[in-house]
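Inspection log for the structure reproduced underneath, given as structure tokens.
What you see is the complex with one protein chain gone and the rest in place.
For chain A:
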Amino acid sequence: MIKAILIFNNHGKPRLSKFYQRYSEDTQQQIIRETFHLVSKRDENVCNFLEGGLLIGGSDNKLIYRHYATLYFVFCVDSSESELGILDLIQVFVETLDKCFENVCELDLIFHVDKVHNILAEMVMGGMVLETNMNEIVTQIDAQNKLEKSETFIFQSPRQDRYHHRYLQQSPEGRILIADPLQSIEHSLKT
């Protein structure tokens, strides 16, 4: 089971937190901080697995993470998950985000955390991996967005576009951060 999924930036600011186990808000924040602390001090060229033991209930759990430009994607899982599988899942997640947001950057996550949640919900359900096929995920997301648009076309879309445009101009995070072609897992594992 996946116990928690966290996304935070290089400064530890949370961009998404999804806990599949009940923690109080304070504990959640503490977990985010600790995880950031553990993950951020690791070199870039070490492995993507981290056995903290202190975090989220005991030594059975481990952190599997990936670092993309300004963002850390961290999955906290127990021993029943395949390490390689989760590593691949993170990749699929990021690639899906990239597809849904068209060249995803940190700002997309900042301003549309609800959408990120919706995408995640198509991949992981209640801590269990639901779907790993990116095309299937994107199809379902598109269908739901279409449904949403048909319900709320008056006020949703124009505003969204406007803001997207505006924050790109204003913010230093406006550059496209996850634009570099993501190495596939096969690639990184040297087929």
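Keep in mind that, in the parts below, a contact is a pair of C-beta atoms (placed from the backbone, for glycine too) under 8 Å apart; a residue touches a chain by one contact, two chains touch by 3 or more; residues count from 1.
We adopt the following convention: contacts and distances are computed from a predicted model.
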Record-based protein name (UniProt) of the chain missing from this complex, from "Eukaryotic translation initiation factor 6", "Exostosin GT47 domain-containing protein", "AP-3 complex subunit delta-1" or "pantothenate kinase": "AP-3 complex subunit delta-1"
Chain not shown: contacting residue from A:N10, A:Q29 or A:N135: A:Q29
Contact with the hidden chain (one of A:L71, A:L87 or A:C105): A:L87
Interface with the unshown chain - residue positions in chain A: 14, 16-18, 20, 22, 24-26, 28-29, 42-43, 45-51, 82-84, 87, 110-114, 117-118, 121, 125-128, 130-131, 140, 143-144, 147-148, 151-152, 154-156, 158-160, 163, 167, 171, 185-186, 188-191
